[in-house]
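Selected chains only, in their assembly positions.
So that you can tell them apart, the chains are marked A and B in the order they are listed, and the count of residues begins at 1 in each.
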Amino acid sequence: MKIHEYQGKDLFSKYGIPTVKGSVCRSKEEALLAYDKLGLSKAVVKAQVLTGGRGKAGGVKLADNRDELGMVAESILGMGIKGYIVDRVLVAEAVDIAAEYYFSFVIDRNVKSVEMILSREGGVEIEDVAKTSPEKIHKIPIFPFVGVPDFLARKASSLLFDDYGLIVQGKEMIKKLYQLMIETDASLVEINPLVVSKNGDLIALDAKINFDDNALYRQPEIEALFEPTKEEQKELFAKSKGFSFVQLKGEIGCMVNGAGLAMATMDMIKLYGGNPANFLDIGGSSNPNKVVEAMKILMSDSDVKAVLINIFGGITRCDDVARGLLEAFKQIKTEIPIVIRLAGTNEKEGREMLHDTHFYSAETMGEAIRKVVELTNPKK
Amino acid sequence: MSILINKDTRVVVQGITGRDGGFHAAKMKEYGTRVVAGVSPGKGGSFVSDIPVYNTVYDAVRKDGTDTSIIFVPPMFVKDAIMEAADAGIKLIICITEGVPTLDIVAARHYAFAQGAKIIGPNCPGLITPGESLIGIMPGNIFMPGRTGVISRSGTLTYEVVYNLTSSGIGQSTAVGIGGDPVAGLYFIDLLQMFQDDPETDSIVMMGEIGGDAEERAAGFIKERITKPVVSFIAGQTAPPDKRMGHAGAIISSGSGTAKEKVEALIAAGAKVAKEPAEIPLLLKTML
């Protein structure tokens, strides 16, 4: 789960991590009000969208005075960045920057623990630094039970700063960031750029925090920050029914049991010349009600021209699956052609039960996919 | 004949009184696995499918002598369950549970590692040495004893592939589902090494998916250390970026973790990469 920069900065403030004063605004008027209320002179206006590359897209601009601020806020509000419409901006004090750094805590798959990543090359894409000058990036793995004691925070901070006053500021910040990471079940806490102002203060100029979806059950305050997009609302709805669902742009609706098999099904549709309309993992069991719900989700997408149901019957036998499907489709009225492929335990019995129905039944994935692609693309 | 487990492996089921734990304990026993004990705090003294249930893993270990455990407890209890198993002397811990907070796994894995225990999972279907021992939730009947090792990040896709293998007459030495979470226990490299060292394994099927760079690392390892033929398949070629494809770990972020990179790395390492699951047995036969 991702949150906006301003929400991240609120969390930073809660943990005593220095940021600049700012306020989130949804209109030009609010932006001007914030400007006055915060007593700003030079200010920065930053689009609040849940994607990277805001700067490059023109979503971050400086304003030298009140008038400029109004214009800048107006120009950013409503713009589109990577498909996201900017509905709010962060108006904040502009900082006189002496130097920029990169800092993050991330859960690393290979080290299998939290890792601290630091670089004196800040304000740029860390992936670029990693490619061009990997020696400028420091990585420090964190022992889960030990955490970040003073010595480790001091060591890390010493890698960024030479001045001892800054080393101490950095040390304190690092300890607090780790506390935030652990206490909120974050999977990423990134500050880019972390800056030193001309006054010698350490400031988190940006705040990017991702949270572990698996841990949201014990993080109600974090979960409350979630603002699903329309797309995500559909995914969430599917999740509430027990499905994993991702909307795509094709015309073949998919219903598969298991995430890996569902991905492989999508891949094969593409390989065979079709386009999947979605990823949908209906999970372990496939009782009639679940099939009904899944079909409703697929049919709510008007682009869907055909549906492929690909079920591997393991513990659940294929004849039971077929029985469930027949049961489910008694409740569903649809003209969309449906291809069903059952494999695994009792597959023959299952396929026989689908014989003489309006379903297209297939034996192999290849056969099923060829069929469903043909159904949506009759020219070929 | 196999890696990690065999017909002598004695298993304790943590969370045996839950719906999934109880169901699969019975299924495993039916398959022939030596399920010798179950654990469920507060249910000690009862029985599930004639398997004795204890309050703690210590009791199970003391009374029934086991060094392998399979975990079905709800996500919030997984960390404690893994640590308890490791502390009680369990050396192989298979965690089926899905939805475990990543930081819990980070801590539990670190603790278990320090106690000398190996973990498989979480969010995995378990593992099987066909004809000997099934410790997981896989449908045992689709497997066949043989000499091909299988490693996979997913569940049903593995079944699909194994089904194809078995139908083509290719049996499996051991098949391991390593799980779909970003942080997990034994992973490609560990298992590739085990299969390489196993005299009863002749070839390896490795099924990866988008997210992370474990497949790329595995490719590097295959190039340097693995002399047995490897056939691979990578799921998620059509997955959009920044979307979690079912598995918590199956997500392309900041442009890395794509299927394309993984496929290229594996091909460069000398592995054959199938375009679709059905191609795996065909490729394998060309290499044996």
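Operating definition for what follows: a residue touches a chain if its C-beta (ideal position, glycine included) is under 8 Å from a C-beta of that chain, and two chains touch if they have at least 3 such contacts.
Given the structure is predicted, the values throughout are model-derived calculations rather than measurements.
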item: Stoichiometric formula of the complex, labels as displayed; value: A x2, B x2
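Convention: only the chains that are shown with their structure count from here on.
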item: Mean-CA-position distance for chain B and chain A (Å); value: 26
item: Contacting residues of chain B [partner chain A, same complex]; value: 27, 75-76, 99-104, 106-107, 109-111, 137-139, 141-142, 152-160, 163, 180-184, 207, 209-210, 212-214, 217, 233, 235-240, 243-250, 254-256, 259, 275-278
item: Chain A residues within the chain B interface of the complex; value: 52, 107, 109-110, 112-114, 127, 143-145, 182, 185, 187, 212-215, 217-218, 244, 246, 248, 256-264, 266-271, 276, 279, 281, 312-315, 343-345, 364-366
